[in-house]
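Have a look at this one before I ask anything.
Note that one protein chain is taken out, while the other chains of the complex remain in position.
For reference, chains read A, B, C and D in written order, and residue numbers begin at 1 within each chain.
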Amino acid sequence: MDSVYQALVDIVGQEHVSNRQEELFIYSYDLGTTEPHRPDYAVIPRTTEEIQEIVKLANKEKVPVVPLGGGLSLAGLAVPFRGGIALDLKRMDSILEVNEKARYAVVECGVSQGQLTSYLERNFPHLTHSEPGAPPTATIAGNVAIHGQGDLAQPYGFNSDMVNGLEIVLPTGEVCKFGSCSIGSGWYTQHPLPDVGLFLGWSGTTGIITKVSIRLFPSKKIRGVGQFVVEDEELVPEIMYKLTHTQMTEDVIAFSQAIPPFASGLQHFTINIVADSEKELEFKHEIVWDDTLGEYIRSGAGGFLGFRSGLQRPQVSKTSDWRKGGGFEYVGAIMPVETYPECYRRGRDISERHDIPYTVLGRCIGAAHAMMFSWTYAFNRADPETIRQAREALHETDDLALELHGTIWKPGLYGQKLVMERLDPNTLNLMKKIKQMLDPNGIMNPGNWEVS
Amino acid sequence: MDIIACIKRVPDTSEADFIKIDPAQRDIEKDRLAFKINNWDEYALEAAVQLKEKLGGTLTAITVGPEDWNEVLRRALAMGADNAIRIDRDVSADDAYTVAVILERVIQRLSYDLVLFGAQSEDFGSGQLGAMVAEMLGIPHATLVTVLEAEEGKVHTQRELEAGTLQSYTIELPALLTVHTGINQPRYISLRGIRSAMQKELQVMALDDPGLSPETLVPMVKLEKLELPPKGKEAELIAGAPEEAAERLAKILKDAGIF
Amino acid sequence: MYELKFNEDECLSCTTQDCLTRCQYMDIDRDTAKAEILKIAHGEDSFVLHDCVTCYACEEYCPVNNHPFYLIVEKQEELDVPPLPRPLIRRGIQTGIPFRGEPDIEEINGQALDMGVFSDLMYLIQGRLFEGLPVISQDPRKMFHYFCQLMYLHYGRTSVIKERLPGIIQTIAKHNVTEVICFHDECYGTYTSYCPAVGIDVPFKAVHLFEFLYNRLNELKDDINPINLKVAYQRPCSSRLSSDKHHFVRGIFELIGAENVEREYVDENALCCGGTIQGQRREGSRKRAADVQKRNIEDMKNAGAEVCVFNCPACYTTLGSMVAKNGIRPVFMSDLCRLAIGEKPAGWR
Amino acid sequence: MSGILVVAEHRNRALANVSYQVLSKGRQLADQAQMELLAVVAGSDVDAYAKELAGWADRVLAVKSDRLEGLLAEPCQKIIAHLIRKIKPKITLMGHSSFAMDMAPSLSVELGIPLATDCIDIFWQNGDILVTRSIYNSKVNATYSFAQSETVLITGRVGEFSVEEGGRQGQIEEIEFDFEEESDYKKFEGYLEAEAGGVDITQAEVLVSVGRGIKDKKNLEMVEELARVLGGVVSCSRPVVDYGWLPSERQVGLSGKTVQPKLYLGLGISGAFQHVVGMKGASIIVAINKDAKAPIFSVANYGIVDDLLKVVPALVNKISELKGKTE
Partner (left out) sequence: MTLTDYKYGDVIHRCFRCGYCKFPINWMDVNNCPAYARFRMETYSCGGRLWLTRAWLEGEIEWSDHLADILYSCTACKNCEVKCPLSFNIDILNMMIAAKGEMVERGEVPSPVKEFLENIQRQGNPYGTSRAKRGEWMEGTGIEAYQGQEFLYYVGCVGSYDTRGQETARILGKVLQKAGVSFGVLGNDENCDGNEVKNLGEETLFEMLAEENVAQFQGLGVQKIVTLSPHSYNTMKNDYPGFNGEFEVSHYTQLLQGLIRDGGLDVSGGYNATVTYHDPCFLGRWNEEYNAPRAVLKSTPGVQLVEMARNKDGALCCGGGGGNFYIDLLGGSADSPARRRVREACETGANVLAVACPNCLTMLEDAVKAEGLEDKLAVKDIAEIVGEACGIK
């Protein structure tokens, strides 16, 4: 009898551990192009205490632990490269608290984006959180752990900037809290205590987030999206600059893609506008469409495609199916907004070279302080050749992002290597020390952010 | 490895609480009953098919019974048997001994390494047939087998004793085993499988094919009468305070030989 | 290669100049109208080319069927006076490019319903009205192979229509259909008005959906329970190309017991849904469209309409939720008919 | 001289219960026919067994041989065949055990004598021996007679015959037996005892089965105690597994296991159809339930309408008392 298996059964119960081929198969796969690696166990804990026990066991037995939420990173961040325990956290799915007045929610690490959205809609309709473009199965905690952004990125920045506090199980098994919650003062702020935040962006290599306090924001009664189109990609940075100047938009995205044909060669903007009344809405319409974008309409350089009430969740998984192939992966990078035209053109080239219909998108972060630019490559899951093509295109795009002075977001192993090659040696050294201090046995999501 | 599996057809009486006995007290009325392959025989067949799949060879299914019984042979064919033989005979007055005589005659004319039986039948449950045939054939046997592994020329088996104890044997072939439930999970036979087995050939033998005649087949155990077991419809209620009721129940259980 | 049949003499001898004087979006007197239409005919620039909202109405107003609207659009293209900003035009033109494989051609001998580009609205053609009727263009993936292209009139691009339409007609003809019932009256207008006007052959007979519905309802007359609803009809621009079929609207309403409310913007005076107006290149288009929509809906409300009936999916998309917000139920004509024969329409909310 | 020969079995240093049962039955049949009762026991060290058997038998034949370490069918068959040939008993009687199932049929063929197995009754009628067997899922009883034969071979159903007081002092004869050269075509490799921990309720003779009426997990303790005194195992109905109070391997019923124990004691089980199909094959069903209308009472042989939490402790006491008397 496998003693680690038995110990895991003792911790979480028989039904919540598996070492059978079916679970090991499923948890070996990322949804993108990363090669699968089988874990030795799949475990679905329910409590922080169980996770502590699992981590302690893993330290004792020198078994890797690979935490995952929705498992939707696409960059292979939850692939068990060195085997070990695939720790699916989705059973930890309680919404613990919503503080209406201070506008925050405390959730367990398995709470999905969709679950919080629906909970707020039903119970606090005037509050919302920044929802990423991922399918609603993505988790809040997983998203902040990789510095995700959502549909409130334009006014408020990265989702990880909205974290008010965290509860972490350290790689050695201790539980730590960060932010005001750590002194028992509620979960309303991460500042102003000394900054020990060593967990966001580390892709689960420094600990397991078990609870998150996330900021909520006003949700207005009318939420809708307007569309605007230009032909000349050079116009995109200035339009983003002008739109953010209005301070009347909520999410500003520009995209272009080969399929469907209408979007090819054009730059479409989707611009979210919210209001509590028709009057407020019309006021914002005037400022945005007539006053700010009017000049492009009159010159014939830009066109208004209308405004629809109701925010629709983008169903990104459809992108995966353009080639009836069921798969896609993208490079997302945080780029200066001014690089949009170059990102678009060079991205198109890469796609065309690899025989993949191009799909690019830039989402404005803050007042055009930066954008998340994504280059998406679809592949056919049933055709290894297309997977290889996509993988090559992704690597070239990682190179491109850095060449254009961008920073790769949630990089996979290849991107991590590129980033670490460029990192300031002192920073790299500090990262190494931190990692060694927190995870002396190197059990946490090994393979990722490994400073050699 | 050439295997022979001997199987039979039984009425499904597990759910039938309406069983009636014919006036002559010789048989039960069967017109409302469904029929099936004997449960233990299904395990024997599965064991045979698994051995065949692993080691190659042929599998022959044999039954002794009237034409209706072809259905269990079809099932065997659908499951993976290569040949099916039915010795045509009304077995209602036979005992295990007479059937054993018939089977021995048929089997000894075939080439085989291993003969499998179900450990017992659902209807009469005497559990005699396999070991009788083995003795007649002069080959070693083991009954109530729950573990079976084969290699060239021999089988490793475990047979089940009481209280979960197993008895382990290595037996040289040819040999005969009677198979107990739990040895495997008999596969499901889909209707499509049964229908395609309808196309396969079934060999029907008359009693004189292996040189037997009805006169030679005299049962050693003779049925005198059938009757329904005496049974009250409702539970006999034991009244009284907990202590009294418990005392009475304890006595009943003791009298019933429970402890 | 295809040339518009336009006869300048008809305009010269015209006494009404209805084409432009009746325009609901430009205020033009008879003299100006004559001068401008002739300028246009001669290939000269005219404010009309710039200010036209492309509502198709002048096609109907012209008493001699001289195709003033087709003329305007041709000249917009010739003189490079696009009604929309260039990105919208490019976007629109690219929209009609099929990208999901070739259509499966099933031969149908006789009558069939053509969904055109609206294959995703198959749910609208259920029930006894459409029972037994073969349908072409059922598969949304192939819908652009059946796209009648007439939408490009709004984009000032007749060249695109002329380039693509013959192929589309060929695709439909491959189904070996003799009578094509057009789900959308834009398709009907294409095959019965535009094609003859520019000389494109149509090897099948096009049937207007309303005429079909009218006839089917007559067959099912015994099953009709009057719906007793006050109804306003949102007339789409393309219906201007088939004004001879417009009377079926009233015919259908009578059959199903719908009360056609008395209102200002009805029949020839119908207002555009605003869909094409809001994106136009001119200053204030967004507000102008909003104003047209507001007037239209106010008019329906004042007339006491309970239901707004659509035939055009584009009108429905633009106005549907707006009328609903004003307490008027939006519904497609076929669904309204299904209601009358006791069926539960899929789109009836 | 003809008599009745009982073949006794032993394992794990004790005579099998069923041997006492058939011995008692054999005693009764011998007395009725005024015959001698013989018992045979074979093994490497049988003195204690022989002594025990002498409490019932007039004569005990103790066959001693190192070859009999494992009580295997083949050597035993040789011994019994030899003895039957020599003694010519009217009846040879054994328990219907796994051992008997392996040996009795071959023995009957070897000797050409009739065999009736798994009998629930054995009785004299006009000087002939008759047996009753339970057939068709216990739904029918069949009575059989035997063809003319010096000896008939009968195996009796486990638990079917009650153990009577012996109280005799029979003679013990030690028998020498010469085995032929051992053949190696069938090689005994040893015994494998059941793994500790794993419980197979389908194999249990006595099941004490609990349902929702048990109310709380802590009450399982008294039920375990009852099972212990009855020499049985605790099984349960679906809800108890749902609660996580017992593992699913203990569940009886449609989605659990089908059991056919001798005794099925249902505690707080209402007897839903899904449950009943899994246990109605039990020989004796006893139901204890507060609800007099619970359907289980229509399948049970005996019932007590009361709170099981009150009855069970009382039952444990009474059974312990009665057991104390026997032992």
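The definition used in the following text is that a contact is a pair of C-beta atoms (placed from the backbone, for glycine too) under 8 Å apart; a residue touches a chain by one contact, two chains touch by 3 or more.
Given the structure is predicted, the values throughout are model-derived calculations rather than measurements.
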Indicate each shown chain that the hidden chain touches within the full complex. A, B, D
Residue in contact with the excluded chain [from A:Asp93, A:Asp161, A:Asp232 or A:Glu280]: A:Asp93
From B:Met79, B:Leu166 or B:Val179, the answer for touching the chain not displayed is B:Met79
Can you say which of A:Thr47, A:Thr137, A:Gln227 or A:Thr292 touches the chain missing from this structure? A:Thr137
List every residue of chain A that touches the chain not included in the displayed model. 15-16, 18, 20-23, 25-27, 29, 31, 42, 44, 70-72, 88, 90-91, 93, 112, 114-115, 117-119, 121-122, 135-137, 315-318, 320-321, 324-328, 380-382
So which bits of chain D touch the chain we can't see? 212, 238-239, 241-244, 248, 254-255, 272-274, 277, 295
Going by the touch rule given at the top, which residues of chain B touch the chain that is not shown? 12, 14-16, 18, 32-36, 79, 185-193, 195
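What we mean here is this: only the chains that are shown with their structure count from here on.
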For this structure, I'd like the pair of chains sharing the most C-beta contacts. B-D
Quick one: report the Å distance separating chain A from chain D, using the average Cα coordinate of each chain. 67
On a C-alpha centroid basis, what's the spacing between chain A and chain B, in Å? 63
What residues on chain D touch chain B, complex-wise? 11, 16, 21, 70, 97-99, 101-106, 108-110, 113-118, 130, 133-147, 149, 159-163, 184-194, 200, 203, 206, 229-231, 262-263, 277, 281, 284-287, 297-307, 310-311, 314-315, 317-319, 321-323, 326
Under the definition above, what is the set of chain A residues touching chain C in their complex? 229-231, 259-266, 285, 289-290, 294, 296-306, 309
Within the complex, chain A is touched by chain C residues 82, 84-88, 90-92, 94-95, 97, 99, 275, 278-279, 281-287, 318, 321
